[in-house]
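Please see the structure below; I have some questions.
In this view, the complex is presented without one of its protein chains, the others remaining in place.
A and B are the chain letters, set down in written order, and residue numbers restart from 1 in every chain.
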Amino acid sequence: MAMSKALALFSFLQLCWLTACAPPQTASDGSDFPNRNLTIICPWAAGGGTDRVSRFFADQLEQALGKPTIVTNRTGGGGAVGHSAGATAKPDGHTLLMGTFELSTMHGMGISHLTHEDYEPLLQVNADAAAIIVRSDSPWASVGDLIEAIKAAPGQVKMSGTATGGAWDLARAGFQLAAGLDVKDVLWVPTEGSAPSIVELLGGHIDAVCCSLAEAASQIESGQLRGLAVMAEDRVSGFDGVPTVKEAGIDWVAMGWRGLLVAKDTPAPIVTTLRETLQTIAESDAYLTFMKQNRFGHEVKVGEAFSDFLAAQDAQWQKVIAAAGYAK
Amino acid sequence: MSGSPLLDKLRAYSLSGFFVSLGITAIILALRIPKTGFQSEYDPGPAAVPALMGLSLTLGGLYQGLLAWRHSETTSPLHLKAFWILAGGLVAYAVAMPSVGFALSTVTLVTWMATWLGSRWWMSLLFALGIVLLVQILFGQLFKVPLPQGVLGLPF
Partner (left out) sequence: MALTELLTLEVLIPWLLSMIFGIFVGATPGLTATMAVALIVPISFNLPANAGLAMIIGVSFTAIFAGDIPATYLRIPGTPASASATLDGHALAQQNRGRFALILNLWCSALGGLLGVAALIFIAPQLATFALKFSNFEYFWLAIFGLSLSAVVSAGHTVKALLAAALGILISTIGIDTSVGTPRFTFDSVALTGGIQFIPVMIGLFGLSEVFRNVLRKSDVSPDAARPAEKVSMLEVWSTMWKRKSTIAKGAVTGTVVGALPGAGADIAAWASYGIAQRTSKEPDTFGKGALDGVVAPTSANNAAVGGAWIPALVFGIPGDAVTAIVLGALMMHHITPGPEIFTHHADAVHSIFTIGLITQVLLLLAGYAGIRAFGAIMRCPRHLIMTGVVIFSIVGAYSLQNRFFDVWIMLGAGLLGFFLDRHGVPLPPLILGLILGPLAEKKLRAGLISSQGNLTDMFTQPICAALVSMLVVIFLGPPLWKIWKSSKA
């Protein structure tokens, strides 16, 4: 017994001692980058679209840089947990974040304090515009019909796509404001995302869904659902039959995006290395094929261009949040 | 440790005390959950369910207290010392692992714990090395979980 007690004490002291010693730091001017495994943080669950894109980049980065690259799903809090993990990671370029659309909206909604300025943006890898999607047997043939229906019975048309105040809810709120409607003229039923909303739509429990066309691709291609309009500058390739809301005279664009970022204060040489490597991957045929197979929109903006895009997104969504009366 | 009547009393009421205090705290905190401007008028709101659960815990806890008062439900006394030693060891392990690394902290904890539970120290050490190797192969290689590296800069 005495022996085990002594051992216990010894082990504990050993632990204390080891805790006190700081782990050795590798000099990071970027010359030896990468010197350990890389991690891509995905703020959404395994199996979803963002996870699939993250895993594609992990695989390609591993081949390009020769270090094992792992995808870690840090889910929850409407994306806040994963985005925060990316911002607070050690700024040595070994931890990347697959940031999403929510980074542009969640600080405005009071979910998180994070903005794009807490990161060093590397490059945008995807953009999918918001779209209004209905059942194939819906009486509405165009977005004009939908607006007429909303005007005829305010608060009776039911839509979903995310939680109330979530990304796709803001997209449709902005659309309604641009069309001269009140935000409350549509009854938004909260769900956890596009997949459960599509189930509700197919079951006839709601009238329309606001999400990207890619998220409803299998139902659209099999003829169960139909895109009414897409909130983009131009029609989306692969869904050429779906008109833009601009064609109906409504000046509104809502873009969901995905992009890779690293923590602020990552040394410039490392950022440059990562940008160059990632740009090669994002412009490769393999990536184009992958995006096409998944019906994701291919959109690459590197460095400054990506930063400017993020700043513009921020301004756009702040305006919508204020106008819709969503600000806390 | 079972002799003191005061301790026996405390033990008898600890469950009810736990639920009542938790319930009241939950109600107070739930009432302070901020309201959003855009919440639907038909939505009972984010505070409704937590407040209701807090109320249930309070009432149920009070009922447990009443039972304890009427029957003085007794639980057998514990070797609490062993409990605190183990709990302390685990906390120290979890605190140390991020900086010490998985391999070293685990070898230390397993060697200590197995010896404490009654095996010879060299056997515990062998067992500890085996466990670290197994976890490293399973998690590190097969399941692709990055375990904390720590001071030695070992691959795990």
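Note that a residue touches a chain if its C-beta (ideal position, glycine included) is under 8 Å from a C-beta of that chain, and two chains touch if they have at least 3 such contacts.
This structure is a prediction, so every number in the text was calculated from the model and none was measured.
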Checklist entry - Any idea which of A:D59, A:D145, A:D185 or A:E299 touches the chain not displayed? => result A:D59
Next on the checklist: Given that one chain is not shown, which residue among A:L187, A:A311 or A:A327 touches it?
Outcome noted: A:L187
Checklist entry - List the chain A residues touching the unshown chain? => result 39, 45-48, 51-52, 55, 59, 72-78, 80-81, 84-85, 109-112, 158, 163-166, 187-192, 195-196, 198-200, 202-206, 217-219, 221-224, 293-295
Item to check | Absent chain, residues of chain B that touch it | outcome: 14-15, 18-19, 22, 26, 29-30, 33-34, 36, 38-47, 49-50, 53-54, 56-57, 60-61, 63-64, 75, 78-79, 82-83, 86-87, 90-91, 93-94, 97-98, 102, 106, 109-110, 113-114, 117-119, 127, 131, 135, 138-139, 142-147
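Heads up, the rule we're going with is that only the chains that are shown with their structure count from here on.
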Checklist outcome for this item: chain A to chain B, mean C-alpha position gap in Å, rounds to 34
Next on the checklist: Residue numbers of chain B touching chain A in their complex, please.
Outcome noted: 34, 36-40, 85, 89, 92-93, 95-96, 99-100, 104-105, 108-109, 111-112, 115-116, 121, 144, 146, 149-151, 153
Item to check | Residues of chain A that touch chain B when the two form their complex | outcome: 3-4, 7-8, 11-12, 14-16, 18-19, 21-24, 36-37, 39, 68, 70, 72, 164-165, 183, 187-188, 324-328
